[in-house]
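Note that this complex is displayed minus one protein chain, with the remaining chains in position.
Now for subunit A:
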Amino acid sequence: MGLIKYIIRRLFTIFVSIVVVIIITYILMWLAPGDFFNIAQFQASAGKVATLTPEQLQVLIKGFEEKYGLNVPLWKQIWNYLKDAFRFKFGPSFSNPNEPIEVQIARRFPVTFTLAILSMALAVLVGIPLGIIAALKRNTWIDYVSMFFSMLGSIIPAYLIGVIMVLVFSVWLRWLPSSGWESPKQMIMPVIAVGLGPMAVIARFMRSSLLDVLNQDYIRTAYAKGGPDRAVIMRHALRNSLIPIVTIIGPQLAFLFTGTVWIENLFRVPGLGQLFVNAASMRDYPLLVTSTFILSLSVMSMNLLVDIIYAFLDPRIKYE
């Protein structure tokens, strides 16, 4: 019961936080130099609007402002946006007037979600065992080799790993298609490129977390009770050492929902990252606000999920 109350309270906090974030985003956009119409039209027109008379320009501005709901005061724009956003209606974007943003997101979200989940699964399935082995074989060559590779994974940018993989597996060996997101074969390289970074982080966290737990009194007590090593590690050490890992997996996953733009560009993965990054660089305001909305929602939801998982992993944690 306590947990349900806690979740309801947190959901309310998420709602309020998102409203605040959106208001701040709108105000920042409003304060930024250059107005909506100028950005959208001047950039596209390469100076061609200069040939229009002021009256003609006014006609274009009026139509444009009406379409994007910019013909009302700022507070009303924010209100209109929030009213629709919580029903997942975001209207059209400057860069894609053909269809509403929610349709674009609905099409791209499953792609990003699949990429993020598969990459994170790879990161967890490889990173955790790697970290455990390194911790258990501390200061041996196994530890050094594991940590060397995890270090490589965290210092080499995913983009570079992607390019190297394309050269090796697509251009030279011709084993895998260089890009696209239609078949499982096309997913292999992007998933590895995205997953290596988090894998390295998880492996290093796992190692230090397990080492930390192994030095705790209760582990010594467990050993003193004469339990087999494997049972002590699996039952007592591993479970507790996973808590910090859960903490980093949540935000990492949220980041992957929007932070894979380079890999999306490289492998032609039609995901959310590309959409949202373009929104910022092209000052596509409707899309920019929506990306803030989605990103805030993802991060806050992931944090909530992590907190809930804590309760299952650590019986000492109680939510009131």
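Keep in mind that, in the parts below, contacts are C-beta pairs under 8 Å (C-beta built on N, C-alpha and C of every residue); 3 or more make two chains touch, one makes a residue touch a chain; residues count from 1.
Keep in mind that, in the parts below, contacts and distances are computed from a predicted model.
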item	value
Protein that the absent chain corresponds to, by UniProt name, given "Anti-sigma factor", "TetR family transcriptional regulator", "NADH-quinone oxidoreductase subunit A" or "Peptide ABC transporter substrate-binding protein"	"Peptide ABC transporter substrate-binding protein"
Residue among A:8, A:27, A:59 or A:313 touching the omitted chain	A:59
Chain not shown: contacting residue from A:9, A:67, A:220 or A:318	A:67
Touch with the omitted chain, as defined above, among A:6, A:88, A:113 or A:181	A:181
Contact set of subunit A toward the excluded chain (per top definition)	32-34, 38-39, 41-56, 58-60, 62-64, 66-68, 95-99, 104, 107-108, 111, 163, 166-167, 170-171, 174, 177-182, 265-268, 270-271, 274, 281-283
